[in-house]
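I'd like to ask some things about the structure below.
All protein chains but one are shown at their positions in the complex.
Then we have chain A:
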Amino acid sequence: MICRARMFKAKSLAKLAPLTRAYASLAPVATTANGIKIAALDTESPLASLSLVINAGSRFETADTAGSAHYLKAFGFRNTQTRTGFRTVREAELNGATLTAEATRENITYTIRCFKDAVPYFVDVLADIATATKFTEHEFREINKLVEFESLRARSDPVTRVIEGVHQAAFRSGLGNSLFALPSAVATGDAVRQYAQNALSGRIAIVGTGVSAQALSELVGQSQFSVLSSQPLPTPQAKFTGGTQQIYEAASPLSYYALAFAAEPQAASVLAHLLGAQKRMKWSTGASPLAKLAATEGFNVEAFSYAYSDAGLVGVLVSAPTGQIKDAVEKVAKSIQSHVAKPGNEAAERAVAAAKVDIAGELATLRGTQTMLTQAALGQKNVVTLESVDQAAEKLSEAASKTFQSKPVAASVGLSQTTPYVDTLGF
């Protein structure tokens, strides 16, 4: 018992208070002796979820390891020293559990959803994945086919392409790295192991719902997770570079254009609502100037926002018939300059209200809760809560004029003769 108590920093466990479903207050984060962060939120539901979050998304890739994050995602739940991938899958099926693996620019996440009584077993499964995955060559060849297909599908989808494009234009390396591996970018399972190893020493978190942080900490302390070492590597700082553009030629009747601005991570979602391109009322465009413009001119415009631990992006994705795209993007840019960059009180109020509803809705879902817990566990600045929206709301007009008058980045899929260049849009 004394041993176990020593596993955790005393201050973090002492502060564990029973949690109510307060969206704003963050769950307390426990840290094991070897630097594994643990965040959990107990719920009334009979279901629990467990995630192993490896802070090794594509932003950590270098020239030598390009594409590794995608492969690491695909290696989830495969053969380990103690159990085969086959056994993991069959036993999960017997428990009715679901296993998912996800890769974002920051994290690789392996998630299990199961009943509460199966949590101890699945903590062991996750510990196995973290400490004893074999990364064998024959599995690699199998995984390679899957990865190549996912990459091909991503490159064939113009929306995914422009979103990847604005990231590349905005951040170049780091956050600009592609989520999808190029064919034969990574040659062996061992290369993936090396890449994983760097992150597994000190940059992982265990996130749970339907289980108390105390219980989860104890389970993790007793599991194989304790063999991991703790020498966290620093995260390279993201740097936004405005005024650049990625151009992808495509002879399609429909063209796509993404225009993105740098934003504070916590303000990004409110600013996206200020752009207000989403239709929130059926049969009506509402009061948003961009939505009105799109409806009368006959093209589509959507706002997007991305909040990362140290940088944010907010912008619009315009899609229009190829002959119309130049006109559409220029009008959207004008509208952003004249309306969105200097928002009235009413527009700001609308944006804040819509952002709050969306965030509350997101936090009521399992996925939203997991994301929030993950960000809290890894100590990232991009945790968006109702409180952070209120804070962002106080300085909204300042943030809007600063963001939407800065130099944006762009990515386009279409004919380069018809899609406008970002430096001609007057920012």
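Quick note on the criterion: a contact is a pair of C-beta atoms (placed from the backbone, for glycine too) under 8 Å apart; a residue touches a chain by one contact, two chains touch by 3 or more; residues count from 1.
The rule is simple: contacts and distances are computed from a predicted model.
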- Assuming one chain is omitted from the figure, identify its UniProt name from "EKC/KEOPS complex subunit BUD32", "Fibronectin type III and SPRY domain-containing protein 2 isoform X1", "Cytochrome b-c1 complex subunit 7" or "Translation initiation factor eIF2B subunit alpha". "Cytochrome b-c1 complex subunit 7"
- Message: Given that one chain is not shown, which residue among A:Ser45, A:Thr84, A:Ser252 or A:Gln391 touches it?
- Response: A:Thr84
- Item | Residue numbers in chain A that touch the chain omitted from display | 84, 86-87, 90, 94, 136-138
